[in-house]
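A single protein chain has been omitted; all remaining protein chains appear in their positions.
This part shows chain A:
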Amino acid sequence: MGSLHISSTVSVLLLSLISVKVKTLEQPSHYSGDLPSACHLTCETSMNGTATFDFCKSYSELKIGGRCCFNVTALGALVLGIDLQRCGLSEEIFSSAIANMSNLLYISLEGNKMKNLQSSDFHQNANIDYLSLPPHFSCPGSNGTWLMESSDANSTICQFEQNACEVHNVTCPSNSHCVHSGVDMMECLCNDGFHGYKCLEQGNFPVTSFLIGITVPTVALCIFLYVTQRRHVIQHKVK
């Protein structure tokens, strides 16, 4: 659409004004185009009144679209909460549904036909504040992963994901540091200035100064040696 505006003349100016107006109208109510497909799962109950819904309503900048609570940023919709109660999900479907989300604060999963969830099913989500699971589930991760765990007849609730580096008191190999990267998961990433396999390399090799530093003296010395040495060699006539 933009390219059309640039190539067109004055008459298009009117059209552009209209299109801008349409865009602003579209944004709040139907953000459907940008939201991940997981937000459009069909579920038995509505979102109204759930913990995720309440969380979303308590912040004015957050919006609800489908099963998701999201924030509109310059990069697009940032999903912060997802309510998937009674959506008939299996572990695999759930895991792949949230595969591209890494900023979830609220997740609700009661009433699904899951058996067990691994911490890896939550991918890169390192800041989960509220996770509700079907009853008889235990919270993913290990002892200390969550600040608070509670369970009743309807659900198991895990609250405030803890930094796995601190929970496990991880020491990373030299030149690297621990980064909390998901539920009960951590990574060792290179310190500033280090890179390469096992963070063994530090800084960048000064290629240009090396090349200049080695070629210039070499050429100079070769010329010097030829003038003082090989020039004096007597060429013998081969019979």
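What to note about this one:
Everything that follows uses one rule, which is that a residue touches a chain if its C-beta (ideal position, glycine included) is under 8 Å from a C-beta of that chain, and two chains touch if they have at least 3 such contacts; residues count from 1.
The definition used in the following text is that contacts and distances are computed from a predicted model.
Choosing from "cyclin-dependent kinase", "Sugar phosphate exchanger 3", "Os02g0620100 protein" or "E2 ubiquitin-conjugating protein mms2", the protein name stored in UniProt for the chain missing from the display reads "Sugar phosphate exchanger 3".
Of A:Ala99, A:Leu147 or A:Leu200, it is A:Leu200 that touches the chain left out of the display. For chain A, the residues touching the chain absent from view are 172-173, 176, 181, 185-190, 196-205, 210, 214, 217-218, 221-223, 225-226, 228-230, 232-234, 236, 238-239.
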